[in-house]
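A single protein chain has been omitted; all remaining protein chains appear in their positions.
For chain A:
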Amino acid sequence: MIIRKRLATGLCALLAALSAGLAFPDGAVADETTADVPKVNLVLDVSGSMRTRDIDGGTRMAAAKQAFNEVLDATPEEVRLGIRTLGANYPGDDRRTGCKDTAQLYPVGPLDRTEAKTAVATLTPTGWTPIGPALLKAADDLDGGTGSKRIVLISDGEDTCAPLDPCEVAREIAAKGIGLTIDTLGLVPNAKMRQQLSCIAEATGGTYTSVEHTDELTDRVNQLVDRAADPVVTPVATEGADACAKAPTLKSGLYTDREEFGRQRWYRVDVEPGQELRASVSVAADRAVNPSYGVLLRAVTVHGREIVRGEAAENGRTDVISTGLRYPKAETDEEDAPAETVCLQVTNSFSVASGVKTTPGLPLELTVDVVDGPSQAGDVASFGLGRGWWLLAALVVAGFLAGLLWGWLSRWRFAVWRTN
């Protein structure tokens, strides 16, 4: 479903509760409405390097704590907020233990500001920087519900736990189809760290920000938490087939899927006579892709004849490439004319340099709308009406000639009548 209907579902639950003779519908409503609340998990790097004093004269940790306090104060009521740390507990040198060091500081749930702040105050910079494992755990923390989910990762160093590439971890998380976005913030970043953090962000459609000052950190985290609170349509996960015959039939709505490089995806939509099919598709570049790419969306009949296509090709840096098409099906005079099955084929021409992983496929977003058909044009101009000086001149000349002719005719008729 494209549209989340909190109130409607709430009312249904209430009705169900009432009809069942239960006296406490409140609980039922609460249960229903918590399903789509936005969830945010703040992931904070508490590695040893956070001791460095280079943000506004204080340590990076002090800046993060101050920012967290302000963010906790400003968090909107409806947001379920959690805090996870990485590198907070193990001070030793053992890489294996250090790379498992991630803990839930405050569970994702209704926010108790005082409790959360107390928890943040206890943090001291300690250990390693296991970004990958922390992201995996953070995604698990957010599991469940249909609302928007967001991880905000604040780090001051690149991942120290290779070979697990946090970038690929992020892509795997996004490919689970739980609609999760990872935003990253780098504290006083160097070039390598910028690349890694922005790679993590791009893999999930998130954003990367460099932070040099405390107020920048506060503003940005606040902005991200507010973004999570904005109601947004959650797409429905679907899986297209490699041929039309096996394709899933879609109704109007917003869908996501994954499309591997060089593969095609097929979907089916039923269109009644007199209706118009509108479909648009976006394929996101969630990893480093080669600079020239494109996407093709074709509407094809079940017999393989192409009806209409949308195509787009582009060059250079991008987040998505998208195209769309319209197919108005003509009305028929036939009674009970059957709906036509239109096959939608999506292909892309993204390519990656060798060495870049090609699985999972690229995120694909598909919008399908079946609406009433347009009233066809019978003429180029609106209602076939005329416009302009040539029209006026033509009408005046024609009118004048008609007047002359009529005058001459009546004169002739008069003369004939006179003579007889």
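As a working rule, contacts are C-beta pairs under 8 Å (C-beta built on N, C-alpha and C of every residue); 3 or more make two chains touch, one makes a residue touch a chain; residues count from 1.
Going forward, contacts and distances are computed from a predicted model.
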Original post:
Of the candidate names "Helicase", "Secreted protein", "sn-glycerol-3-phosphate transport system permease protein UgpE" or "Na+/H+ antiporter subunit G", which one corresponds to the UniProt protein name of the undepicted chain?
Top reply: "Secreted protein"
Subject >> Touching residue (missing chain; options A:G205, A:G240 or A:G361) >> reply: A:G205
**OP:** Tell me which residue among A:R51, A:K100, A:K117 or A:R278 touches the hidden chain in the full complex.
**Re:** A:R278
Original post:
Mind pulling the chain A residues that touch the left-out chain?
Top reply: 2-8, 186, 189, 191, 194-195, 197-198, 205-210, 216, 219-220, 223, 226-227, 230-235, 252-254, 276, 278-282, 308, 310, 312, 314, 316-317, 319-320, 322-328, 365, 367, 369-389, 391-392, 395-408, 410-411, 414-415, 418
